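A single structure is presented below for examination.
Presenting chain A:
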Amino acid sequence: MLVIVVSLAVLAWRMVPHPVGAARTYGKYQGKAVTTAKSALSNVETVRLAARTAAAGNAFGPYTTVVISDAEEGLSGVQGTFDSIQPPDDRADALAQDLDALLSDALEHVREARVAVRRGVLDELATVAEPLTDDAGKLDAFKEQHS
Partner candidate 1 sequence: MHLSDLLHSQVLGADGASLGSVDDVRLVQDGPLLLPFGAAFRVEGLMVGHRSVGTRLGYVRRGVRGPWLLRIIFAALERRARYVPWDDVVAWDGRTVRVGKRRDELGVVVP
Partner candidate 2 sequence: MKKMLQITLGILTAIGGFVDIGDLVANAAVGARFRLGLAWVVLVGVVGIIVYAEMAGRVAAISGRPVFSLVRERLGPGFGLANLVASLFINFLTLSAEIAGVAIALAMVASVHYILLVPFTAVLIWIVVWRLPFERMEQVFGLGGLALLAFMFALVQFGPDWGNVIHQATHPSIAKEENIFTYAYFGIALFGAAMTPYEVFFFSSGAVEERWTRKDLALNRANVYVGFPLGGALSLSIMAIASLVLAPMHIGVDTLPQVALPVAVVSGKIALACAILGIFAATFGAALETGLSAGYCLGQYFGWQWGKYVRPREAARFHVVVIVMVLLGVLVIMTGVDPVKVTEYSIVLSAAALPLTYFPILVVSNDPDYMGDKTNGPVLNFIATLYLGLIVIIALATIPLMIITKAGA
C-alpha cells in the first residue's frame, strides 16, 4: 500500500510539466545547459535522420511527418524549459544567450523541414534539412565544451 501512495506522489510530481528548479551557481546552470543541449541534439539528429531516410525513399510521408513534428515539439519544449531557468550571474547570462541562439536556429530549421514534409516534397527534404547538420555540430561542440 505504502509503495503505491509514495509512487502516486512521485508520479503526480513527475507527470505535471514543471520548470526545472532555479540553478544557484554557474556550475549548476552550466550542467542544466549541457542537459538541454543534449536533448536538443537528440531532436535535431532525429530530424536529420528522418529527413535523410525519407529523401532516400525509405520512409513514407505520414510517418516522417509524425517523427519530425514530435521532434519539433520536443525541441521547443526543451528551449522553453531552459528559458524558464534564471541565470545566476553574468557568465551564465552569456552562456544562456549562446545556447538560446543555437536552439532558436535549430528550431527554425526543424520547422522548415516539418513544413516541407507536410507539403509532401520528400525528395527535397535532404536539402531542406541540410542546415541542421551545422546546428547539430554546434550543439555537440557546446555540449563537449561545457561538460
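Going forward, contacts are C-beta pairs under 8 Å (C-beta built on N, C-alpha and C of every residue); 3 or more make two chains touch, one makes a residue touch a chain; residues count from 1.
Selection criteria: all candidates are chains of the complex that A comes from, given by their letters.
Treat the numbers as computed from the prediction; the structure is a model and nothing was measured.
Asks: Have a look at 1 or 2 and point out the one touching chain A within this complex.
Replies: 2
Asks: What residues on chain A touch candidate 2, complex-wise?
Replies: 1, 3-4, 6-8, 10-11, 14-15, 38-39, 41-43, 45-46, 48-50, 53, 57-63, 65-67, 70, 74, 140, 147
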